[in-house]
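For this depiction, one protein chain was excluded, whereas all remaining protein chains were kept in their positions.
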Amino acid sequence: MITLKDKVSSFFVFFLITAAQIGIGVLGFQRIISEYAGHDAWMSIIVAALAISGVIWLMYRMLGHHEEGDIIGIHRFTFGKWLGGLLSVLFAAYLVLLATVVLRTYVEIIQVWMFPHINVWALLLLILPLVYYIISVEFRTVVGVCFLGVVYPSFLLLTLFFPLKYAEPTNIMPVMDHSMIEIIQSSSLAILEFMGVSALLVFYPFIRDAAKSQKFAQLGNGATMLVYLAICIVSYLYYNQQELTDVIWATLGFWKIIELPFMARFEYFGISTLFFSILPNIALFTWASARTLDRTFHAGHKKMALLVITILFLVCVGMTDRMGVNIINDVAGKMGLVVLFVYVPLLFLLNVVRRKVKKNGS
Amino acid sequence: MNRNMEQKKIKRDFEKLITELKKKDGFIHQQVKHNDSTIHVGYLKTSVDPEKLQKYVLPRIQDYVYNDLTELENHMPIAKTELQNDASKVQEKLVNGFLFIHMEGSSPAFLLIPIPLDEKRQVSVPEVEFSVVGPKEAFVEDIDTNLNLVRKRLAIPELQIEKLQVGTVTKTAVAVVSIKGIADEENVNTAVQRINDVDIDQVIDSSFVQETIADNKNSPFPQLLDTERPDRIASILVEGKVAIFVDGSPHVLLGPTTLIEFFSAFEDYFLNWMVASAFRLIRLIAVFFSILITPMYVAVLTHHFEIVPNEMMPTLVSSREQVPFPPIMEAIILELAIELLREAGAKLPTKVGQTIGIVGGIVIGTASVEAGLTSNVLLIVVGIAALGSFTTPVYKMSNTIRLIRFPLIIVAHVYGLLGLTIFIAYIMVHLLRLTSLGRPFMEPIFPFRLKDFKDALIRLPFDKQHKRPYAVRPSKVTRPPAKDEGK
Partner (left out) sequence: MGRNYVIFILLVVISMAVNYGMPKKVIDQVQIVTVAGHDLAENDKVKTTVVAPFFAKEGELMDLLYTSTASSIYKNKIKLNAQSSEQLLIAKEEVILYNQDLASKGLEDYVSYLFRDPSMGADLLLAVVEDSTEEVLSSVDSSKGTGIYIQELLEHNTRHGHLPSADLKVFGAALKSKRRDPFLPLLALKEGKPHLKGLAFFDDDKLVDTIPITKAGVFRLLYERVDDGQYNMTTSDYKISVQNIESSRNIDAVKKGGQPEVTISVRFKGVVREFSEANATKKLPEIEKAVEKDFRKKAKKMVKRFQELNIDPLHIEGYVKGQVRKYNKKQFKQAYPEIPINIQADVSITESGARN
């Protein structure tokens, strides 16, 4: 079914994982994660990344045992056709939710920073055909977008040097002023930034030598961690904690102070460039969702892609204000926690049991 | 008896032929007495080579003694002559530059001699891809000359040439050239297969083939490289690519190609690698500049005045103060004006074209600024953009680059910088999906191949390029080092 030509080399798993994880979160996660651990919250990013690394390991253990090697196959094998199908549909819904969070938050930033009068649905009509164009035919295109979506916006990391002019080391001193419990509490919030890893459950069979690609997945996760860590530490040096509680998008605040001889305000350029960073997110999640649905119902990938994008459109248009965006962010964060840390381990165990039973039976 | 009947029929046919041919313009009919018989010579004045006629054909008809045309044929110093009894076939041949000799009472009745007028341009200096250094030969319209120009550079038995015919009416000769053992057979087969599938009635130039065998016909980007330099073809054949020659076209197609190849001039290979790499990078930056600068101007002036540094504000604002149009109209008017200038300059003879350039550029430019119709900042912007697009070595690509500016300008007007990014993402995804003879067009950027970067954005020294570009999947990846050749 998946021919060799559709598969991508295992090296691209690095970019797929990184692109799936780094997205809209980079703009405002600093405030969210500092809720419990305050200025020590940067440590909770490391904790979160380590936990995710464990989840990736679990996923690879589980996926490697199956011929088809994706969550739909595992569902069918473990729970049978009906229950398995239902769970797959739920998983697809979860992926659409992730895409919605990313897209809607980005649109919100556009509304707040660039075009307060923009018609959201009309803007989506410009963006969503692009998403369909990416996901409708080949997985290779999705990978290409992920690759460019990591490489091209990576120059934005250079902008982290500018805020250092205002760095106040006392802001993050003393280190370890908070208890381990608080740091772990904060890291449960930081997980939201790493949630994209769940797409691995779907694109796994598209990787050449998939079983051996785990090191790239772990490296990708590590790269994500470094990026978040760098941004987090720079923002904690730049903002004091009282300031941080006030700003919604701390990273955009950095860009305000960048002044180049030909460009006085970097944030307008930065927000636009960030589109390349969120596009892989949306494309990967919608693609994974469409593929999950297609594998469940066998209705054709293109039709399912169209369906997923229509849902995305309707949900994004339906949500109109900051409150709504906050709510879906929270819901997605909680669901991400449940999916990654409750459901995946549970599925792993059930899958092991089921395999044992089947082996003994035959 | 039988013979008489036949002779009569031939005579009848011949007279019919002559009356029919006399209606044609430029038909020349001469009669010569020879050995009691009459010899008729007929040809179309416009399609035979008068030199050959005077030098080889006519002297032999008169100087030799022969009894029938078979004997005469043996005296003719011209190959591919034909003996024919059927008068109806003669007319067809005449159009192709044949001359017929009819001898009364001879059988076979007609001797057809090919002396077509070969109107061939001499091999000259490349004009489109001119380079100061390096070989100075360019392809001409004749396919055999062109093939010969390449064969001269690649005198090896592995050079394989597959001749095909396309065009239901024109029946144009097409040759697919590759080097056996280096080029991937799959690429060659794809090219041959696609050319065989071409179903159009006329193929006048290689562009016809280029368009019909393109992977995605609905793309503004050319998916096969065309060049008029035989040296470039030779070099690229050695890399393992496939060349497509079309009779009647001085441009030869190359595939599979990549986006970056369109921005590398062949001159790069004649210069020191550092200089060449620097120029290549400058060219790439120029392209980005050329595509983005006008839309950026529109986006910033329409939506994001915050981006303009306060020091630059007076220059920008005061230059626009008199202009009655919004930035988008101003930009489109100027861009169109530049396009007009280019079109006019291209259509007119060189000398007049230059004058147009000067008149248009200087007079219209300064006058429109002084009249307050456009701002002088935009004039600079558009001028730079136009210059940037002209640095692209491949003409077809530079056309595409100039074209995609227009939708970008419009998007920039509505959605500002955001619109620009979204549209660039569209172009990017389009390029990602594009293939050239089935191979990815964006290589080596995606699929990412570090090794192929040695001759992409920059050009490393020749002895550092041990491997052929993997993009074309050559059969032999490593270039053979000289020492191993004897083994």
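Order of writing sets the chain letters: A and B. Residues in each chain are counted from 1.
Note that a residue touches a chain if its C-beta (ideal position, glycine included) is under 8 Å from a C-beta of that chain, and two chains touch if they have at least 3 such contacts.
It should be emphasised that the depicted structure is a prediction, and the values quoted were computed from it without experimental measurement.
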Missing chain: touched chains present in the view: A, B
Of B:Val95, B:Ile161 or B:Met313, the one touching the omitted chain in the full complex: B:Met313
Residue among B:Leu94, B:Ile291, B:Val414 or B:Met442 touching the omitted chain: B:Val414
Per the touch definition above, residue among B:Thr19, B:Gln122, B:Asn218 or B:Thr350 touching the missing chain: B:Asn218
Contact with the hidden chain (one of A:Phe91, A:Phe147 or A:Tyr239): A:Tyr239
Positions on chain A where the hidden chain makes contact: 112-113, 115, 117-119, 121-126, 129, 133, 166, 168-171, 173-174, 177, 239-240, 242-243, 246, 252-253, 256-257, 259, 264-265, 267
Contacts of chain B with the absent chain, listed as residue ranges: 218, 300-306, 308, 310-311, 313-321, 323, 326-327, 410-411, 414-415
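Everything that follows uses one rule, which is that only the chains that are shown with their structure count from here on.
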Geometric centre distance via CA averages, chain B-chain A, whole Å: 48
Complex contacts: residues of chain A adjacent to chain B: 8-9, 11, 110, 114-115, 123, 126-127, 130, 133-134, 137-138, 140-141, 143-145, 147-148, 259, 261-265, 268-269, 271-273, 275-276, 279
Of all residues in chain B, those that touch chain A in their complex: 303-304, 306-310, 312, 415-422, 425-426, 428-430, 432-433, 442, 445-448
